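Removed from the display is one protein chain of the complex; every other protein chain stays in position.
Per-chain residue numbering starts at 1, and chain names A, B and C are given in the order in which the chains are listed.
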């Protein structure tokens, strides 16, 4: 018995314009998706070159979903994106060179070398840095929404979680509190069908995770996560509903994790046919076709965006490599905050 | 949209016989309910007399539910009853004098004075002692079911939780694991409408908690917790289904907590009319009427059981008061188990 | 000045801050209509409304995680655990998210978690614990343990002001037993400054929370023997006043460290080993630790009494030290 609503694809430029995006916006999203993938592809190369310490994760296959949701967010909205959601950081304006600096543990990365990978965020852009422990940021995202509710601000919080992490207690406590208090939050489930090597039927036993929204008294929606416009439209609806006092929504965005869990994992446990099938639905290729069919994307435009992204990323890597490694003598700096740290726009 | 099934009342002696209980069983249950209430009433007096240290909790209003479920359990089944479930201990055969000894912190209570209240269990009777932290025993109950499943035993685990405690992550993780692995477990929600002073609408936002079973891929049932026979029948069905490999069930048993959260709490926050309404549905009185109407319970029988229960409890208190306080020199004994501790039927 | 119990002083501190600063709000189980299990927030919901005094579901993780998010959005949340023991359910949120967020991401997390802690009234294993040592080991958390009504108010206000996650351990056994004059106006008591509870020359006791008073009673008994005991009330464990401790150790050359948390791996070890390392040349006797036994907190009165350090235990320890 399915309980959640299944979202339809977006059919035309007209329809998406009604949802708030003009052609320029769409080209911008396309560019952002290219940058997102480009950052991770180049990161992978840097990793193989030994320039990135530790491990390395990508969100290949999730570019539409992360960019779609982030595009739907308002400037004052906030979010807690995860390790497959690079597109959120890029959409919100984190400069790629800082991301490379983060990857490489440099002093100019958003965490100043203190954390790695996509464990980062620019709080000035309304993002909160993820922790490894999944989905520990969901209660935190709910807390942001609580602050908005207390202050009666028209702001919305967006909390991401993976389908695997849905099994953890934090997910439940967060959604339950949000539901009881009808807080302005949207929960985005990145359902990429695998939690490391574990398939969904060993993670949950309901039909769709979005069905669970009912357990918390709000609406659940399933959307094709390879369709950036459908994701955008559903996220936009849910965010504006939350903004208007309509309470939370859970959006389950269905994709496939197109690579291993991390670089060391060849994903031998994922059936080959599954990769083949989903490769046909590559979110970037899919959006490119849509733009050609529905928004008259030209060869010239395509070339231009490809070239500009290429240059952007090359420059970004160079700039990141110029960033120094952190000074070991700074090791214990910032373990505790000082009163001046509270002197930020958020904390006023 | 309600998803769970609502259970009907039991209409006749014939019907309940089909569910496995004859008249003698019913009289036994009636007696057990009287003992259950009697233990708590006398405990309350002992508390006021200063003979019970710490705090004191009762399950008034929950006698039908706890006795009904425990009666449905098989001898080799196990369970993790809570602070409103005295009836489970009594049904499974914990001698009342040991319960009074527990209350009074004596050496012969099931925890030998190490814990108080109904934080106790006789593991030889298939019960596991609750901890305060709610509902931390649910994952443990699931673990029992896991052991049965691994060993392919036809045994069932029963895990209790309050509607308030349903908000905690442990509840979610336990049910999710049980659902994914279709373990032989039955979850009993003691929904007494209050979590200390907090009403249900501040604890959860779905229609009934039993609706949540769907989120974990199993069946949910709502039953009137003041009707011992309906509770029994539903618990029996669910337990036997689990025993046959049918996986978990969640049973939400609806009652009202007829006293304060604990003795110090006068429950001023519960509307007076609510108490009045539910007092009419007192589970013991209700069962007594049912027995008179449907099972020809006689005055003599009533008097006899009342007198025998009275004597049992009076003797029990005397015996408990003879039990010594624990020797302070035993303070750190048993912090760690010894290999001999594993020499129990369970651990073989 | 007004006479207040330790509990009233906590309420007063919280009320003062909530009146002064709209960003301060309270969240916890039964803190609203009921006024909290110990009635610290009695009447608060009437005064501040249901969105500044929030009755939460039974969800310690959501409470602490929620406070973290709200704090990052500029609020000053004060969470109440119904009993300190239940903070174990939010361990991950504190240790993984709140404690590390400033260091990693530069985002301060100014939250206060109020923790009614301590034993002495047969609360049993889950309503009596003093888990401060566990948190004192986690970099990024501050740990506060007031021993007097005046400190209870001033340290709570400091905790709310502090830009970090602060665990505020309020000892249940002091709630109504202690009464003292407390300034009515707003004031802060700084973190990391020990209070000399009693001056003395022969032996130093380093302690905090309810044990300050146990030490005080023991010190009085030693007067008869002509032994002069100095008692340092640390007030805060993170940061702790190493300077004051080392100075007192240098003065008396004999130190007893006393706490109600369990002994092995307790914070007493940190203090004793720091003294042993940094005041080595000044010590005339081994540093003695007295702490609760390495067991859960037992329910039955004779066991609980054997578990929690008693005045007699401290007297014995002090006498042995004095005679060393």
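One rule holds for everything that comes next: a residue touches a chain if its C-beta (ideal position, glycine included) is under 8 Å from a C-beta of that chain, and two chains touch if they have at least 3 such contacts.
All figures in this text were calculated on a predicted structure; none of them were measured in a lab.
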The chain left out here touches which displayed chains? A, B, C
Taking the entire complex into account, which one of A:167, A:251 or A:297 touches the absent chain? A:167
Of the candidates B:81, B:169 or B:283, the residue in contact with the absent chain is B:169
Check the options B:104, B:141 or B:210 and report the residue that touches the missing chain. B:141
When the complex is taken as a whole, what residues of chain A touch the one chain not shown? 53-55, 105-106, 111, 113-117, 119, 131-134, 164-165, 167-169, 195-198, 202-204, 269, 325-332, 335
Taking the full complex into account, what residues of chain C touch the chain not shown? 85, 88-89, 91-92, 95-96, 99-100, 103-104, 125-126, 133-134, 136-140, 238, 262, 264-270, 272-278, 280, 283, 285-289, 293-296
Residues from chain B at the interface with the omitted partner, ascending: 78, 110-112, 114-115, 119-121, 123, 128-129, 131-133, 136-151, 157, 169-170, 173-174, 176-177, 180-181, 334-339, 341-342, 346-348
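Definition applied: only the chains that are shown with their structure count from here on.
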For chain A versus chain C, what separation do you get between their C-alpha means, in angstrom? 41
Using the average of all C-alpha atoms in each chain as its centre, how far is it in Å between chain B and chain C? 37
Per the centroid of Cα atoms for each chain, what is the distance between chain A and chain B, given in Å? 45
Multi-chain contacts in chain A, i.e. residues touching at least two other chains, fall at 169-170, 173, 176-177, 180
Multi-chain contacts in chain C: which residues touch at least two other chains? 56-57, 59, 61-62
